[in-house]
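Only one protein chain is missing; all other protein chains are in place.
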Amino acid sequence: MSIGSEKEIRHLAKRHRKAKVFASFCAAVTWSGVVLLAVLLYQVSIDGFAWLDWQFISSFPSRFPERAGIKSALVGTLWLIGLVALISIPVGVSTALYLEEFAGKGRFAKVIEVNIANLAGVPSIVYGILGLAIFVRYFALERSLVSGALTMSLLILPVIIIASREAIKMVPMSIRYAAYSLGATKWQTAWAHVLPSSFPGIMTGVILALSRAIGETAPLVMIGALTFVAFLPEGPMDSFTALPIQIYNWVSRPQEEFHQLAAAGIIILLVVLLIMNATAIYIRNKTERRLK
Amino acid sequence: MTQKQLTETPDTDIQSPVSGDTSIRQSRIRWGEAMIKGWLGLCAIVSIVTTAAIVILLVSESLNFFENVSPSEFFFGTTWTPLFEPSSYGVLPLVWGTLIVTIGAAVIAIPTGLASAIYLSEYASDRVRRIIKPVLELLAGIPTVVYGYFALTFVTPSLKTFFPDIQVFNALSAAIVVGIMILPMIATLSDNALKAVPVSLRQGAYALGATSYEVTTRVVVPAGLSGVMASFLLAISRAIGETMAVTLAAGQTPNLSLSMFESIQTMTAYIVQVSLGDTPTGGIAYQTLFAVATLLFSITLVINIVSQLILNRFREVYD
Partner (left out) sequence: MSQVSDSSTRDVSQPKMHKKSVLEIRDVDIFYGENKAVNNISFNIRRNRITAIIGPSGCGKSTLLRSLNRMNDFVEGARVEGELLFANENLYSNDVDPVEVRRRIGMVFQKPNPFPKSIYDNIAWGPKINGFSGATDELVEKSLKQAALWGEVKDRLHDSALNLSGGQQQRLCIARALAMEPEVLLMDEPCSALDPISTAHIEDLMFELKEQYTIVIVTHNMQQAARISDYTAFMEMGDLIEFNVTKRIFTRPAVKRTEEYVTGRFG
C-alpha cells in the first residue's frame, strides 16, 4: 500500500473505527462496574431497609425474626475494632519505621521485607487456623475477643506496614539531613519530623486495614466467634460475636425473613465502614492542610 | 548593602546549647535510642515469627495426617468424605471446586479489569477518574459476606431465569461473585502499571500515526506488562483464598462434575465446614483441616512468589 492510495485511506478509516469501538468497549465495561455497585447497594437497601429500626439495633439475635436484633454483633465488632487498632497500629508503624529509618539494606531487612510481602497474600482463613492453634489453644485464651483481635491484627499487619512504609518514603531526605546536621539521632528525627509528616498517609493506610478487618469473617469463624450470642462482652476475655458472623448466620438460614435481616445487618456494616472511611478522609485532609 | 550590627546580647544568661569542652567521643551510651531501636526491631521480627508459626503449624499437623492417610490417596483420590463413613480422603474434588470457581472468576475479571484499567489510564478524563477510582475502592472494600448474600439473593435467582436447571448452590454464581470481587484489584493495579509507562512512549507512537487502539495494545500494555501480569496473579491468588462468598454461593458438596450449575465445595469452604462443626481435636477429621490448609497455603504462596518475581525481574526501568 503506498502512502495516500485509496486502499490505505480505507484501511485507515477501518483502523480508526476499530479504535473507536475499542474505546467505547473499555468505557462501557468500566461504567458497568459502577452500575453493578449501584445495583448491589440498591438490592441490599430495599431488602433490608424495612427491618432497620431501633428495635433491630437494640435486640439480641433470636429464633424469631421479628424479635432478632444486631446489638451483640455490633458491640462485638466495635470492641474488635478497638482492640485490633490498639495492637496492630503500634506494631505495624514501628515495623515500618524500623525498615525505613533504622535498618540498613542488609539481609535482615530483606528477609523481613520478603516475609511481609508473602504474608500479605496469605488467605485470611489460614490466619484463622493460626489464631485457633496459637491463641485459642496454645495460649489458652479461649474464644475470646483477645484471640479474635490478635488474629485479626496479624492479618492486617502487612497492610499497615506496607502502607506506612509508602507514607514514610514520601518524606523528603532533605528534612532528615537537616535534622541530622543539627546533631539529632535517628529516633529524634523520626519522632519529630518523619512521623508527623507521614501521618496522613499512615492514617489512610490504617483505616483501610481496619476496614478490611471489620469485614473479614473466615478468621473469626475459625477461632470460634459464636453465632448465637445473647449477651454483651464486658471485657477482652469474653466470648463474642461480630457483624459479619451474624450476617453469615442469617444468610445461611433458609427462611426469607432471615435473609432480609441479613440485609439489614449488611446496611449497618456498610454504614460502619462508611463512617470509618469518612473519618480517615477527614483526618487526612485536616493534617495535610496543617502541613502546608 | 549596609552592614547590620550584631546585637550585643550578654551571653551569661543564655545557656549555651553546646559545651565546647566535651569530647566528641562517645561519653555515654544512648540508652533511650538503643531501647527504642530494640523495640522497633522486635516489632519487625513479628513478621518473621508469624511466617515461621504458620509454616511449622501447617507442616507438623500435615505430617500427622500423612501418617494415617497415604499421600497418593490424598492427592489423587477423587472422593472426599472425611467426615462420615465410609471415609475417603481424595482431595481432588476440593481442588476442582476451587479451580472452576477461580477460573470462572478470572474469565470474568481479567478482561473486564484490564479494559477498565485501560479506560482509566488512556481514555478517561480527570473528572471521570475522580468518580471511578473511589467506586473501585468501594467495590474493593465491600466485605465478602455481602458478596455471598448478593450471590444467593440476586445472582442465583437471576441465573435461574436463564438456566432453570441451575441449583440453589452452584459454582457459576460463586464464580461471578468472586469475579466481581477481584475486578477492582485487577483494575487498580493494572491502572497503576499502565500509568507508570512514560507519556513519551505513547507520544512517540502517536507521532508515527498510530491509533489509540494500536498505541494501547502494541506499546502501553506491553510496556506495563509485568505490572499487569502481577495484578492478574495476585487477583487469582485472592480468588483461591476466598472463603465466605463461595461457601454461601456454591455450598458444601464436594463434586467433580464439569457442570457449573451444581453445588461444589472449595478447599476454603471445607475448612470452614470443619471448624463450624463439632470436630474433636486430634482426630483424623481435625487433621484433614490442616492438610487442606497446607495445600491451599502452598498454592497461594507459589502464585505470590511468581508474581513478585515477575514484578522484580521484568519490570521496565524507565530513565
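Per-chain numbering from 1; labels A and B assigned in written order.
Simple rule for what comes next: contacts are C-beta pairs under 8 Å (C-beta built on N, C-alpha and C of every residue); 3 or more make two chains touch, one makes a residue touch a chain.
What you see is a predicted model; the values in this text were computed from it and never measured.
*Asks:* Out of A:12, A:57 or A:178, which residue would touch the omitted chain in the full complex?
*Replies:* Among A:12, A:57 or A:178, only A:178 touches the chain that is not shown.
*Asks:* Check the options A:32, A:45 or A:197 and report the residue that touches the missing chain.
*Replies:* Only one listed residue reaches the unshown chain, and that is A:197.
*Asks:* For chain A, which residues reach the chain that was dropped from this view?
*Replies:* Those residues of chain A that touch the unshown chain are 105, 172, 174-175, 177-185, 188, 192-193, 197, 291-292.
The criterion applied here is as follows: only the chains that are shown with their structure count from here on.
*Asks:* Between chain A and chain B, tell me the centre distance in angstrom, where each centre is the average of that chain's C-alpha atoms.
*Replies:* Centres of chain A and chain B (C-alpha means) sit 13 Å apart.
*Asks:* Mind listing the chain B positions that touch chain A in their complex?
*Replies:* For chain B paired with chain A, touching residues are 30, 32-33, 36-37, 39-41, 43-48, 50-51, 53-54, 57-58, 111-112, 115-116, 118-120, 122-124, 131-132, 135-136, 138-139, 141-146, 148-150, 152-154, 180, 183-184, 187, 211-214, 216, 234, 237-238, 240-244, 248, 268, 271-272, 275-276, 281, 289-290, 293, 296-297, 300-301, 303-305, 308.
*Asks:* For the complex, which residues does chain A have touching chain B?
*Replies:* 15-16, 18-19, 22-23, 25-27, 29-30, 33-34, 36-37, 39-40, 43-44, 47, 90-92, 94-95, 97-99, 102-103, 111-112, 115-119, 121-126, 128-130, 132-134, 137, 154, 157-158, 161, 185-187, 208, 211-212, 214-218, 221-222, 224, 244, 247-248, 251-252, 259, 262-263, 266, 269-270, 273, 277
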